[in-house]
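Left out: one protein chain. Kept in place: all the others.
The block that comes next holds subunit A.
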Amino acid sequence: MPSATVNKPRPSELLSRLTSAEPEVKVRALREVKNQIIGNRTKKLSFLKLGAVPAVAGILADSIDDVTENNNCNNTNNFLVQSAAALGSFACGFDAGVQAVLDAGAFPNLLRLLANPNEKVVDAVARALRMIYQSKLAPKYDFLQQKNMEFLISLLNSEKETVSGLGASIITRSCETNLEQKALFDAGILRKLNSLLEGGSLSQRDASLESLATVFRNNPEVISKFAGPEIGRPLSSIIDLAKDRYPRTRLLACMCLIVIRNASPHFLQDIGIKTKLIHILLELLDDPGQVGDEAPFAFSSLIAQKEDLQKLALEANAIDKFHHHIKKGSLHPRRYEGILLALADMCSKLESCRSKFLSLQVLNLVADALTDYNAGVRAAACICLKSVTRSIKNLSAGYFMNETIVIPLVQLFLDPSTSVQVAALGATSNIVVDFTTRKSIFVQCGGMKQLVQLAKSMESSVRSNALWALKNFVFQADNRLKEGVFSELTASLLSSLIRDPEPSVQEQALALVRNLVDGCINLIEFVFAEDGLILGAIGRQLQCASKAEIGIQGMYALCNVASGNEFHREAVMQLLFTQMGDKNQSFVVKFLQSNDSQLRTATVWTIVNLTCPSSPGAPCRLEKLRNAGIVSQIKNMVNDPCVDVKLRVRTVLGQSMAFGDN
């Protein structure tokens, strides 16, 4: 088939023309490259691979030299404009392009060209730089250097929108620390941004809103200085922009206000502004473009962890609106993810929200999202499930332990993305806390075996979350289920997990043992399997526990073991008194003296079980404890500030007096 596009040169041909000696050929090739890559990500990639970026950067550099030598002005400007535009397009929304432009050394040349007398050159260069600064790969701008600050001020003061826009985007990208924020404030930058808010064009207002939000983030001091009396009432100009006719401006204004709210307890706390923000963001969901995609994320940042706002949002029918949007289907993945995360935040604390969610049948739609092709959506669906399954009422009714949810969820255990795996495990951890007899469904669909597999994962977060799910699964489960888990896990795996390098994994492993041996006396035999592997591991881990939580779970595990028979209690005693090096002190005393009240409680409980009056070996054990100074330590805790500790201490002392204390 003959090619009909005879006048279209192949990319490699174009590239070679870029190095042509004839300026006419060169500039035409340059323009052609630019026109082919604009809007076309695929072409950007293919030209990139052919080495187009260094070639174009070279043309830019050569043209700068021509400028300084005052050669043919028009031609030179044309080269400058086209090469800058091409570089800008390579960098536009395309990280590989940004990296290539930086690697080709074009950045300093672009900066120099900002001072060029020709307007079109300056526009093209400013745009290219702004594209670079929209990427995470942009070079860090050091605001703390005086001349850098002056340069930034000159950019913001420029009458050209492209240049002042560049200044704003540098701030938005590079301003990170409180120190930098303060430096920007001290240099009067905020005043300048505020004037752009009130008197600037649409793009200047938007850019200004983004920069202000960056400078305000987590900095209550700068916020109160800005909102203070000297600059009039600048917060009101931002509030007005939240009602602007352009959706993007409304969104950016809301985001700025949310940043202010979250950083500073003094501003924007009245119910009027809270309600307004909720309504505006919910209404922005109707925007079909990028604004509507980002609106749910802004909504999340507004309500996350804040019950009062969640309540207001519930009254504003937020859940209905989100439901309505998901139902429509064929959502952009970013929007889908945002809405799911917003629903997760809504249901994270309030049962009223969860009830509303479940009554609207949103659960089925979320279950569908578990199989979406986009990883972010899948993870968000799991996070949403985790929030909703906090509903104890529905957990107890066995509402979630059904195949529509469990089967796709278990499939996600094998997801290629770690974050999806961890999110799925998080949701599972809640669902398996099922007080009905339906836990077997989870075993039937292979969930339990999968969890054990994941406990061997290379990723520590996956290991610890898998153990967490198993821990919840065996919580008050029947013996048969527990035996099933234990035989799948094996004593050697469990003991090695107790001794895992990661503290979070150790903690969950010990908690799992605690739940496994809780209840029936036969289950306690688990810790003695294979020559007491698990018991030994617990003992060794308690001696070098790196944080209180490990001690707590370990002691409760021992406490449960000690609730068995004499043999069990003697084994625990032996563990408590194993010396490590030349320490005379058992870790028991250390735990009893801990600042953590839960650790003290768990330890005293264990002593309670060891000295239970009905057991024949109790007096002997009590003597040993007395000799080790443990009893006197406990006596000192009679007035412990924690009630739980105080009560258990009294029990121990009561029990010791039954054997005749002196």
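Convention: contacts are C-beta pairs under 8 Å (C-beta built on N, C-alpha and C of every residue); 3 or more make two chains touch, one makes a residue touch a chain; residues count from 1.
The rule we apply is simple: contacts and distances are computed from a predicted model.
Report the protein name recorded by UniProt for the chain absent from the figure; options are "Clathrin coat adaptor Irc6", "V-type proton ATPase subunit", "CTLH domain-containing protein" or "Proteasome subunit beta".
Protein name of the absent chain (UniProt record): "CTLH domain-containing protein".
Pick out which of A:Ser63, A:Ser89 or A:Ser586 touches the chain that's been left out of the picture.
A:Ser89
From the list A:Ser201, A:Ser492 or A:Ser546, pick the residue that touches the absent chain.
A:Ser201
May I ask you to list the residues on subunit A that touch the chain which is not drawn?
So the residues of subunit A touching the missing chain come out as 1-5, 31, 34-35, 38-42, 85, 88-89, 92-93, 124, 127, 131, 161, 201-204, 289, 330, 332.
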